[in-house]
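Missing here is one protein chain; the remaining ones are kept as they sit in the complex.
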Amino acid sequence: MRTSLSERFLDLAVSVFMWGFRILIVSVILFGTISTILAGKYTSEQWIDFVVQGISQGSLYALIALGYTMVYGILRMINFAHGDIFMTGAFGAYFIATWLNNIGFIDGNPLLGLLIPILFAMLVSSSIAMLVERIAYRPLRGAPRLVPLISAIGASFFLEYAFRGFFGPGVYAYPPIKALDGDWVILGVGIQKVQIVVAVAAAAMMAILYSIVMFTKTGKAMRAVSENKDTAALMGIDVNRIIVSTFAIGAAMAGAAGVLNSLMFRQVNFFIGFVPGIKAFTAAVLGGIGNIPGAMVGGLVLGIFESVGPSLFLEGLGIPRPYQLKDAIAYTMLVMILLFRPSGILGERLSGKKA
Amino acid sequence: MKKENFIWSAIKTGLLGGAVALFICLIGMVEVFSKRDVVEGVITLGQFVLLATSIIAGLFASKNTSSLVERNKAFSSMVAGVIAGVVTGGMIALFVILGDIVNIRAVFLNASPTLYQLLTFEQGVGNAWVLPAIGAFAGLLGAGYVFLPASVSHPINRGLLVIVFMALFSGLFRVVLINQGPEMEKAAKYLFGQTGLTKAGALIFFLGVILVTLLWTYQGGNVRQGITRLPKGGRLSLQVIAFALIGFIALALPQVSGPFIAQVIVIVALFILMGLGLNITLGFAGLLDLGFVAFYAIGAYTVGLLTSYGPFGLQHISFWVAIPIAVLVAMAAGFTLGLPVLGVRGDYLAIATLGFGEIVRLLAGSDFLSPYFGGPQGIIGIQKPCLGFLEPFVKIDVPRVCNGIELGKPQDIYYLAVVAALLIAFVAWRLRESRLGRAWMAIREDEDVAEALGINLIQTKLLAYMLGAAMAGLGGAIFAALIGSIFATSMQLLVSINVVALIIVGGMGSIPGVIVGAIALIGLPELLREISEFRYLLYGMALIVMMLAKPEGLWPSQAARRELHHEDAAQIER
Partner (left out) sequence: MNKRLLALLSLLVIASMALAACGAPAAEEPAATEAMTEAAPAATEAAAFECTDEFRCVEIAPGEPIHIAYWGVLSGADSSLGEDSKRGVEIAIDDIGGQLFGHDILLTTEDGGCTPEGGATAAAKLASDTSLVGLIGSSCSDETVGGIAAITNAGLTTISPSNTRPVLTDSARGPDYDGYLRTAHSDAFQGKAVAEFAYNFLKVTKAATIHDGSAYAQALQQVFADEFVKLGGTIVAQEAVAKDATDMKPVLTTIAAAGPEFLYYPVFVAVGGYVTAQVRDVAGLENVYIAGSDGIFTADLLKGGGPNTESMYLSSPDFSAFTGDYAGFIEKHTAKYGGSTLSTFHAHAYDAANILFAALEQVAVVDADGTVHVPLKALRDAIYATKDFQGVTGNLSCSASGDCGAPVIAVYEIVNSDPASWNPASADAPNPKKIWP
C-alpha cells in the first residue's frame, strides 16, 4: 500500500480534528447544562415535566419509527411515505371517533372509545400501505437502492395531496375523551392522564409487535427474510407475503400512533405526517436502523432531547428563543451520536455493501 | 392452467377504472378541471379525464381478453371493452345516486352539488343512466382501438397526446404568442382560447402531428440514410449548423418568450447546478446527501450579506466579486460537513446530512442569529449584477447605480444562469473522466476495496463534498441575484428532496441525465403553477410512474445502462 507522508499527515489531522470536534460539542453542552442548572430557573418538578413530555412525544416517534426500521431491515429501503401513512390513520380514526362522539358512545365507554378508533386507524393505514407497496414498491424490488426511495417520495406527495383533495386543507379537531382530562398523581407528581395513556398505549403496541416478531411464525419468517432473502425463499418462505405483512404491521403501528397523536394534540390535517415522519426516521437511524429495540430507544432519546434540550443546553448559553432551535438540537444530537457510534445506539457496524 | 373467464376479468378492469374515476371526482379534480377545456366548446378537461378512464378501462379489458380467449377474439374483446366501460360508468352513476340519498359531503368535501351537476349534465339524478351508456361507448372505443394497426394507431396516439399537452399549456402558448406582435396575436387567438384549444387549433395540431408522423414513418429512413451517406465534411457541417441553430435559439429564447419562461429556465438552471453538484457527491462518489440545500443557502446568504444595500448588508461589494467568495464559503462548508461524517456510511449519512440542512435553515431563520441574517424578515435589497461600473454605496436602502447593463430582469439573469450551468456541466464532465472521478466511482462501488487499492478515502470523499458544495453554492449565489431577497423559508427540505429526485429520475451519475431530470421535475411543475392544488399530486404520480417505467433514469450513464442490463440477465437466469 502506498501511503505518502502527506497522506499520513492528513489522516492524523483528521483524527485530531474529529476528537477536537467531539470534545468541543460535549464541552459546549456541558457548559450550557451547568450554567442552566446554576441559574436555577426551573424547579425539579418542572424538570420532571420536561422529561415526561419528552417520553410521551418520544413514544410516538418510536411507534412510527418501528415501521421505518422493519421495512429497512427487510428491503434496505427508506419508506419515505411512512409519515403519510401515519396521517391516513389519523384521518380514518377522526371520522370514526367523531361519529362515536356524536352518538355519545365515547363518553359512555371511554376505553372502547379509544380502542375502536385505534383499530380502525390500524386497518386504514395497513390497507393503504399494502396498496402503496403493491403499486409503487414491489415492481422495483430488483432496482438500484435509490430508485424505491424516489418512488416512495412520489407516494408521499401523492398521499398528502390526495388527502388534501378529499378533505381540503383545513384543520379537523379530534374529539377529546373526557375521561382523560386532568392529572394522575404518581409519586407525588401530577402527570397528565393523556400523556400516561399515550405512553402506556405505545408501550403496549411495541410489546405486541416485539412478541409478534420474536415468537410467531410470521415473525420468525420476517427475521429470516431480513437476514437473507434468497436463503429464506429456499427455506420455503413466501418472501412477497412476508414483505407485505411487514409493511402492514409497520403501518398499523403508524396508524395507532396517528390516533395517539390526535389525542394528544387534537389537530388532524393533510400535512401532519410530514414532520413526524422525518423525526421518526431520524429516531430509527439514531437507534440503529433495521434494529427494532433500536427504534424504540431512538424514539425515546429523540423525544427527551427535544423536550429537555432547549432549556437545558441552550438557555445556559444565553441563546434567545431556544425552542425555535428544538429541531436543530435534535439533529445536532444525532450527528454527535453518529460521531461516537457511526451505526446508531444499538446498530451493528455495517459493512460497505450492506449500507 | 385454467384461464380466467374474460367477462370476469373485464368486470374487474371496469371496477378498477371506476375506482380511479371516483378518486378523480372526490379529490375535486373533475370540478376544477371542468373550468378548463381541451377543445373549447367541445370537451372540458374534466370530461376528458373521466372519459379517458372509461376508454382506458375498455382498452385494457380488450387487451386482456385477447390473451384469455381462443376463438372469436375480436368479438369477445369488443364485449369485454363494453363491459369494462359500463362498469366504470356505472360506478360513477352509483356514486351520483348514492350522493342523492346520503350526504357524502359530510366526509368528502368535493362531493359538491356542482360535481353532481357536472356528472349528470345538469339534468338531475334521473339522468344518471347516461353515464353507463357513455361508458359503454367509450369502452367500445378503447376496445376497438386495440385492433387498429400500429401504422394507424401510432399517429393518432401522438396526435391526441399533443392535443392534450397543447391544451394543458394553452394559456402559456397563447400569452407567449400574443406578446410577439399583432400578427401572431391573431394566430394565437385562432389556435388557443382562454381556457383551452379552439376547435380550429385542435384540428390543426391533430392533423399536423398525424401528417408529420406519417411522413417520418415513410420517409424517415431515407433521411437518416441520406445523412449517413453524406461525406464526412457534409456531416460535420450539418452538426455545426445544428449546434449553431441550438445556440441561436438559446440566445434568442428569453427575448422572445418573455420573463416567465426565462424565470422558469433560470430556476431549472439553478437546479441543474445543484444537481451537478450532488451528482458528484451522490452520483459519482455514492454519498447520499439529503441536506444539499444547506450549500445552496450558504451561497445565497453569502452573496446577500456581501452585496445587499439593505440593513443587513456588510460589504456592499459587486456581485462578481461576491460570487467566488460565495463559492469558496460553500466549499468550506462542504469541508466542515464532510469531516465529521467521514466515518458515517449509507443511510446514516443520509440522515446526518438531512440534519445538517435543517440546522442551517433553522439557524438562518432563527431569532438567535437574526441580528446577522435577518431571521424571519430575511435579507432584502440584494444588488443586481452589473456589467459595467458600479457607483459607490451611498446609504442603506438605496441601491447602487449601475453605469452599464444591469442584469435585473429574469431575461438577463437567464444568460448568467445558462452560462454557469454549461460551464459547470463541462467541469463535471472533465472531473468524471479524471483520475479523481475514477477514484470516486471506485468508492461508490465498494469503499473497502477502493481503500485497499490505495485510494485515500478521506481526501477523495472530502473533495467530493467540497466540489459538490461549490456547485450548489454557485447556484445559490445566482438565486440571490435573481430574486433580490433571501428568506429562510426558501431553503426547505423539499429543495434537497427535489435535487435527489432529479438525479435519480435523470439517471444516476449521468450529466445529461441531470439536465433532463431538472427539466422534467423542476420545469414542468413550475409551468403548471396554475393548477396549483394538483401540482404536487401529479408530481408524486409522475415520480412513481417514471421510476416504474424507467428505473435506470431517463438518460442513464453508459455504466449504469450496462449494469442494469447485466442484472436483468442475472435475474432471468435465476
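For reference, chains read A and B in written order, and residue numbers begin at 1 within each chain.
Please note the rule applied: a contact is a pair of C-beta atoms (placed from the backbone, for glycine too) under 8 Å apart; a residue touches a chain by one contact, two chains touch by 3 or more.
Owing to the predicted nature of the structure, the values given are computational and were not obtained by experimental measurement.
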Candidates B:Val30, B:Leu118, B:Val176 or B:Ala442 - the one touching the absent chain: B:Val176
Touch criterion as defined above, residue of B:Ala128, B:Ile483, B:Ile519 or B:Met547 at the omitted chain: B:Ile483
Listed residues B:Asn5, B:Asn72, B:Ser151 or B:Gln194, member touching the removed chain: B:Gln194
Contacts of chain A with the absent chain, listed as residue ranges: 41-43, 45-46, 49-50, 53-54, 57, 161, 164, 168-173, 176, 190, 192, 261, 264-267, 269, 271-272, 274-276, 306-308, 310-311, 315, 320-324, 326-327
Chain not shown, touching residues in chain B: 105, 109, 112, 171-172, 175-176, 178-179, 194-195, 199-200, 203-204, 207-208, 211-212, 215, 219, 222-223, 226, 258-260, 262-264, 267, 362, 365-367, 375-378, 380, 397, 410, 479, 482-487, 489-490, 492, 526, 529-530, 532-533, 535-536
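The rule is short, and it goes like this: only the chains that are shown with their structure count from here on.
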Partner chain B, residues of chain A touching it in the complex: 1-2, 7, 10-11, 14, 17-18, 21, 72, 78, 95, 135-136, 139-140, 142-144, 146-151, 153-162, 164-168, 278, 281-282, 285, 289, 319-321, 324-325, 327-328, 330-332, 334-335, 338-339, 342-344, 347, 350-355
Touching residues (chain side chain B, partner chain A) in the complex: 23, 26-29, 107-110, 288, 339-348, 350-352, 354-356, 358-359, 362-363, 366-368, 446-448, 452, 454, 456, 458-459, 493, 497, 500-501, 504-505, 508, 533-534, 536-537, 539-544, 547-548, 551-552, 560, 564, 567-568, 571
